[in-house]
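Please see the structure below; I have some questions.
Complex shown without one protein chain; remaining protein chains in place.
What follows is chain A.
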Amino acid sequence: MAMAAAATATAAHSNVVIRVRVAPSSSLRRSRSKEMWARAMWVRFRAAPDRGRGFASKASPQGQVQAAGQGTGTPSLALQGSGRVPTEKIEHLERLALVNFGSREAVARLEKAIAFAEQLQAVDTDGVEPLESVLENRCLYLRSDNVAEGNCAEELLQNSNHVVEEYFVAPPGNISLPDMVNRIPSPTAE
């Protein structure tokens, strides 16, 4: 089987012989490529080490877990490179997002994510405009100002949990959320 023969590759890993199963009527032919690059690529493919664990070349440095209550006292700026996110920053993020981290591991994962994102700084983007949409070279079009749909208030109200007549009912909005994010009690059993 040409395919199977061609598929045999030596690798440092114990998984040496690779048999590729193909239906008998396969017409995948073995190449007799003359191009230098093709042979070079083939050699390259064979010489490259087998899959390593994880993502070695892009491993992000382990962020240090910020123990709760250990405020650094420095102004809340972007990460200083040590991987720590100040407690005030954590609270600020929770406040903005209205979700909380829930655990130290989650904070540690954020720190890893941030450290991971640091790699972007290595790219030279002088004179490069930010790309917002791949369709930026096209005009955003307008449609004619005619009412085409609507009149579905009832349908939409049906999806809400708490409705009174045609109003969505919300709890009082003039109460701020101090520290409540970190101390949200479990849902009351009602």
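By definition in this document, a contact is a pair of C-beta atoms (placed from the backbone, for glycine too) under 8 Å apart; a residue touches a chain by one contact, two chains touch by 3 or more; residues count from 1.
Quick note on the criterion: contacts and distances are computed from a predicted model.
> Just go with whichever of "Glutamyl-tRNA(Gln) amidotransferase subunit A, mitochondrial", "Phosphatidate cytidylyltransferase", "Nagb/rpia/coa transferase-like superfamily protein" or "AP-1 complex subunit gamma" UniProt uses as the name of the absent chain.
"Glutamyl-tRNA(Gln) amidotransferase subunit A, mitochondrial"
> Which parts of chain A are in contact with the chain that was left out?
Touching the chain left out of view, chain A contributes residues 3, 6-7, 9, 11, 13, 15, 17-23, 25-33, 35, 37-38, 41-42, 44-45, 48-52, 54-58, 76-78, 85, 89, 92-94, 96-102, 106, 109-110, 112-114, 116-117, 119-123, 125, 128-135, 138, 140-141, 143, 152, 155-156, 158-162, 168, 170-177, 180-181, 184-185, 187-188, 190.
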